[in-house]
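What you see is the complex with one protein chain gone and the rest in place.
And then chain A:
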């Protein structure tokens, strides 16, 4: 059911919601949370699609806040609230819960919380997600203040690495970032490989696409947990392409050239394939909604300090302690590289990024041999 309301108020929207549910024959619906998406006219379609995908497994109330402050002084001086209410599963995009798209015109655009507050589900957690243009300090944002959980996405900013530093300085419990969510499978596989190989790690390298804050976060996490020098290197992607950890017995190497199937090499153990598919925004959001308590592991990683990671980017200076040269000649990783399927499907960014310290990285070597 789709209801359009122009020049309306929150209480009228609420009344329409109750009416719509009644007419569908289900006056009470078990909804677990309110998800507020703060976006603009251009992005709200994609964001809503992802959110509906994430909420397929459970109904939630999705409030899409579309800000339209207006361009002319005349527009800005006026204010109006338009709403689009979608209820029930017959609307494909609406998932199984309720979706309300709120268009905030003029001055109202800067008072979104006044519209959102009355529409929150009683007694249920609130999550705010900024697909892009997140405020500098999410926890201090009027909408962010309403929420237990505030989701930003450093990857969607002009300066992803800078955005991470900003997140670190303004971190408050409940903040989280999709760049962090993206690396959960990597972290879990790396932790599992260290489970299997109890050994001392001396240094680590994270390779990934440029402007991919997940690579930085993974490096930060490794540095924070292991307290060893960690280097960030640029590769052609897609996303993160590999992690190597130097141990006394050799290299633990998790390599993913094609964005889905990775290869794990652990000293003294056979090489193995592991699935590490890059995930859709809907899946990321679903993971994010699974736990609504503060993510302390994220806090520690993001706050560790990007300047402690050595990397090619002049933005972060190389720290005094240089990373020990990784043993590139380890026979195992070379052998594994040959058995790996070449990545053809991925539209990698063609202009080759600056190579770190003149050393060719693995994905490049492979491209050359192909």
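Following the convention adopted for this analysis, contacts are C-beta pairs under 8 Å (C-beta built on N, C-alpha and C of every residue); 3 or more make two chains touch, one makes a residue touch a chain; residues count from 1.
Just so it is clear, contacts and distances are computed from a predicted model.
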item	value
Undepicted complex member, UniProt protein name, chosen from "Glucose-6-phosphate 1-dehydrogenase", "Cytochrome c1", "Carbon-phosphorus lyase complex subunit PhnI" or "Phosphoribosylformylglycinamidine synthase subunit PurQ"	"Glucose-6-phosphate 1-dehydrogenase"
Options A:190, A:220, A:234 or A:253, residue touching the unrepresented chain	A:190
Of A:139, A:156 or A:274, the one touching the omitted chain in the full complex	A:274
Absent-chain interface as seen on chain A, which is shown	29-32, 54-55, 57-59, 96, 184-185, 187-196, 198, 201, 222, 225-227, 260-261, 264, 266, 269-270, 272-277, 286-287, 289-291, 293, 295-297
